[in-house]
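Yeah, one chain of the complex is gone here, protein chain that is, but the others are all in their spots.
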Amino acid sequence: MNLLDTIIKAAPEAHIVTETDGIQIVAVTPEELPAAAQALAQRPEGAMDFLYDLTGMDWGEEGLGVLYQLESTATGERIILRTQTTDRERPLLPSVSTLWPTAEIKEREAFDFLGIRFTGNPDMRRLYLREDWKGYPLRKDYDATANELTLDNEINADTTEEYTLRPDGTLECHEHQLFGNDDFVVNIGPQHPSTHGVLRLRTALDGEVIRHVDPILGYIHRGIEKMAERMTYPQTLAMTDRLDYLSAHQNRHALCRCIEGAMELEVPERAEYIRTIMDELQRIDSHLLFYSCLAMDMGALTPFFYGFREREMILNIFEETTGGRLIQNYNVIGGVRADLHPDFCNKTKEFIVHLRQVLPDYHNIFTGSIIAKTRLEGVGRLSREQVIGLGATGGTGRASGWANDVRKRHPYAVYDQVDFEEVVRTEGDSMARYLVRMDEIEQSCRIIEQLIDRIPEGPVRTKTKPIIKLPEGIFTASVEASRGAFGVLLESRGDKSPYRLHFRSTGLPLVHTMDTACRGAKLADLIAIGGSIDFVIPDIDR
Amino acid sequence: MKTDEFKNNDYLQRLVDKLNADGAGIVLTTLDEAINWGRSNSLWSLTFGTSCCAIEFMALGAARYDMARFGFEVTRNSPRQADMIMVLGTITWKMASVLRRLYDQMADPKYVVAVGGCTISGGPFRGSYHVVEGIDKIIPVDVYIPGCPPRPEAFFYGMMQLQRKVKAERFLGGRNHKESRPKEETQTDETAE
Partner (left out) sequence: MNYYDINSLNQSIHGTLSSLMPEGLAITLEGIAVGLLIIVLYALLAIVLIYMERRVCAAFQCRIGPNRVGGRGGLLQVPADVLKILTKEIISLRHADRFLYNLAPFLVILASIFSFACLPWNQGAEILRMDIGIFFVLAASSIGVLGILLAGWSSNSKYTVIGAVRSGAMIISYELSIGLTVLTMVLLSGTMDIQEIVMEQEHLWNIFRGHIPALLAFCVYLIAGNAEANRGPFDLAEAEQELTAGYHTEYSGMHFGFFYLAEYLNLFITAGIASTLFLGGWMPFHIPGLDGLNAVMDWIPGVVWFVGKTFAVVFLLMWIRWTFPRLRIDQVLTLEWKYLMPLSLVIVLLMTLCVIFGLVL
């Protein structure tokens, strides 16, 4: 039975709205959504068990709605469910968090931005904005003057709210206790050396043992999605580099692909090669930083300097060609901004030779160390079901046996022309997450080696009109960023700026796994688990 | 005090003029100079990275740039023990109260370095509903380092300007710099709660 039939069987009113990039968008009514979702999640021939993303939308007069991007880990089929409610005063939609645990946090995001309440979600607090925030910023009618900058400390509730719908249509609110009076709650962050940014983890401790972790986000929420609605398409590109600055190239690649796909613009082959190489260099850069930071988080300071020493070489290569060290602004719609520096190929080749020589040193000083082994092995175990349910892609998912590499599953750029292995391990602990990334460095080297001598001659950029307008519709694109699947969802109404631009944050599901991974572990493990899961906060908060 | 060093910076030049104009006693000035030498060469920064600039700051500490050479050896994670706060990255409305609190928690004398476009004016995120457009709205800033993110060399230049500023300050017997604000005593959990 194909996907559409499955849905229609459970939800007779469902119908296809449109299609993007080969993915059908199926509209379902809110009443039928639970049945349709259940049927998809438990579909016998390839369950749609991976909720890739959940995007809240404001369609103005048509009401508020949500897009569910679903994917089957078995077959790789994809589908987008669309549901909406016309009630703008009291928008209610059924929660799907029992089917896909990752929805728990993503529904909170939709609530925070658009005010859609999800009945049945056990945690309906705001996710990014202060709890005393007025209004929902991603609504089209949001009043930007409703809030004022305040220096008062934010009071955080110790309880969460769950709404359920009574049969007579009224709302019922339960409170769930997050932290009891006898909990020893330690605030880790927002200003803390090991949270990789301004993440705040409220941690209930029992001695040194973690009872549970409640991540509080939004300390670097810059409102990028809202800002993008006022920008022209080339301008929106600048935002992507600043999401996950260690996946700057890949993020921008995703948005460029999305816009190019919508414009049906052909990208020169040389540009595709350059993009692929740059993506992989960026991945090595990011993984080296991961190694450095993990070691530093665990108290070993010397490996930190090793990682940075090699990272500087990549930055040199970047800088020569793109002009930027961390944020390169290199990909543009239709190709890349400038041609490669004449030394690029030689330097990259030299670098890879050098990196291969020093990688054993990395392993000698850190991986082989007995302390590192005992600190990482068996700690923060995540099972395959858990990572899929929580949507934890990238190295974290692959360490738990879930092959989720976008480069393999839905190849883009020139990834289908290169030979590389998807590193998958089955242990699911911190050590596996660490080793997956270290092995990925070698795979990235392989990819670059295969491509570097084959870069075709030709232009690096297809000329575009100065003002870019996209046709109406919903467009998506995803790439494998340094720490997992990064996606873009763009709705255009034919203007020169997007109607809605949503980024699938790689880190949000990763942070969501912290509670699962840390329960029962020690306080010191929290740091090691956080380091090995490897998230970047600006990417989460957007 | 040698004034030549400060020729290229009007602000510091004014500080030096003011310092020399009052003509303090020789003992006091000598002592002041010694203390300022110590203070300027030992500016320990609070690690306060919120986004991209923090990575460049890490690069600054790493082997190639090695800020330990200039006396920025130690970065303290506790605001009580830090001499300056390097604000590295966008400050959002939710973070503003935390930043202010961290600043209040620091022991005097303390300095603020605003790094990157975001901290100076909101940078690329100016106009957003949740971004503070310049941290000088929250805390007094001593040095601005523009860039997005600034290069490590720019960091060094900015940090050296701060060293110069410290040298041109008066430590004993009155201040010639920043307005003195009423200091609130704060007791906290280090990280804001």
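Just so it is clear, A and B label the chains in written order, and each chain counts residues from 1 on its own.
FYI, a contact is a pair of C-beta atoms (placed from the backbone, for glycine too) under 8 Å apart; a residue touches a chain by one contact, two chains touch by 3 or more.
The shown structure was predicted, so the numbers you read here are calculated from the model rather than taken from an experiment.
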Contact partner of the left-out chain, one of A:Ala36, A:Ile116, A:Ile527 or A:Ile540: A:Ile527
From A:Glu131, A:Glu208 or A:Glu472, residue that would touch the chain that is not displayed: A:Glu208
From A:Val186, A:Leu359, A:Val424 or A:Ile452, residue that would touch the chain that is not displayed: A:Val186
Listed residues A:Asp53, A:Asp214, A:Glu260 or A:Asp297, member touching the removed chain: A:Asp297
Subunit B, residues in touch with the chain not shown (by the definition above): 34-35, 37-39, 41-42, 44, 62-63, 66, 68-71, 73-74, 76-78, 80-81, 83, 105, 107-109, 171, 185, 187-191
Where the missing chain touches subunit A, by residue: 184, 186-187, 192-194, 205, 208, 295-302, 304-306, 309, 365-366, 369, 371-372, 374-375, 522-527
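As a convention for this text, only the chains that are shown with their structure count from here on.
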Subunit A and subunit B, separation of their C-alpha mean positions in angstrom: 34
In the complex with subunit A, residue positions of subunit B that touch it: 47-52, 54-56, 58-59, 62-64, 77, 79, 89-90, 92-98, 100-102, 124-125, 127-132, 137-138, 148-149, 151, 189, 191-193
In the complex with subunit B, residue positions of subunit A that touch it: 128-130, 137, 142, 144, 147, 149-154, 187-193, 197-198, 200, 218-224, 226-227, 230, 238-239, 242, 245-246, 289, 292, 304-305, 308-309, 311-312, 315, 325-327, 537-538, 541
